[in-house]
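For this view, one protein chain was removed and the others were kept in their places.
In this document, chain identifiers A, B and C correspond to the written order of the chains, with residue numbering beginning at 1 in each.
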């Protein structure tokens, strides 16, 4: 079987996007990168202030409502359909619901060959990088660091606390079946 | 029937993205905005320098190769699958191939209820707005202004030369079936 | 005398930045564009949540405190020093304090040859463009449209309600002394 999808799951500022871009550089075939950020950017601005949408609280806690979940369900079906239609896709995800979030993907993936990757980073280090980036609400990194991995099963885990994004990408790429 | 997708087609700097954001604001249901820019951003950086990918020439002419077309075909299938799964989607497109580009969507759309919208802007005005934006290669607006509409059939056309994005969005919204 | 500085003043979404970029394109000499946005970007993120800094309220009203004013005073001195040292500078400003804001510049400018330009846009049109841009807090355009011009004296006024940024830039450029 050929790997059609790599799903990276990790907290904010754990380094998923950097790993995703390095994967695009080291993998010989062209891979698309899509993820939570793509979906949130595609939503109406008003979803970020409605009760049913997505809420970024001042302490960095992110919560989502039923309207968000509904669009997300359709989004997941669409991304899986892209992979079934032949695209190779790196999915850059934040499983706020842990195992329940993974389950939403598993129900749609069927027999598609997916490589599940946990991207970890020590909470304190991720919080420092959040500060250095300057484009995230302070507190997101710390509040999500452990939460997003609860009950999630992986084929492989990487830890960016001391490893560079490129080294993590190489470790992941070695597990991709062509 | 209920409109599930609004496909906006127009040249660079014709004002499609502004209309799309206004549509999200004036339509009562939540609509996602996805488009050519989303796809290009999702591609590997190397696709912008490979022969098979997408090329932005210094004179503003954009051309795409077979690798781009292959990923785009899967992308279209996925976006249509999102709409079939219940998401309402505004597609922000640039039909570099005119009628042939529209045909790629028609083959996949089946009986999905789509509102086709042509977004026009006089070439000289679009070129001026390109200059004012400052984030596009000079010449894209002029080279695409007419090209992208060749042989394309619409339900409705709007012209941003003298109309504001919000007024165009209201005219489009009036044609959306709920 | 040679014009060393062009100060554009107008409300949010009135079209100042687009005019500034068009000025850079149509003026034969190289001009720098600096402004309120440059200063706010240079400030600590924490200034946007402290009482003494800058506050963007949910209704679009922007207010600034003593710490902001102190940094701004030094900023103005520095920008004027750049012009005295030979740089040509377009200043992209939002005079939240109207005449009092202009006075802060006048005290420092001395005999430097400045072209004062008011950039107007009908409140409703600016609010629509704010919606179309999607990157500004709703309400800023409407709350600032008239406020920023109160008691301010100009050499020239342009109105983007019906005129394109490039046409406004050409009208301004015609008044620049070389």
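Operating definition for what follows: a residue touches a chain if its C-beta (ideal position, glycine included) is under 8 Å from a C-beta of that chain, and two chains touch if they have at least 3 such contacts.
All values reported here derive from a predicted model rather than from experimental measurement.
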Which residue of C:67, C:122 or C:155 touches the chain not shown here: C:67
Touching the absent chain when the full complex is considered, from C:32, C:61 or C:112: C:32
Where the unshown chain meets subunit C, residue by residue: 21, 24-25, 30-34, 38-39, 42-47, 53, 67, 70-71, 73-75, 77-87
Contact set of subunit A toward the excluded chain (per top definition): 15, 17-19, 21-22, 25, 125, 128-129, 131-134, 164-167
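The rule we apply is simple: only the chains that are shown with their structure count from here on.
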Identifier of the chain whose CA centre is least distant from the whole-structure CA centre: B
Rotational angle, Cα trace of subunit B fitted to subunit C, multiple of 5°: 180
Whole-Å gap separating subunit A and subunit C, where each centre is the average of the chain's CA atoms: 39
Euclidean distance of C-alpha centroids - subunit B vs subunit C, Å: 33
Between subunit B and subunit A, distance of the C-alpha-averaged centres to the nearest whole Å: 27
Contacts with 2+ other chains: residues of subunit B: 21, 25
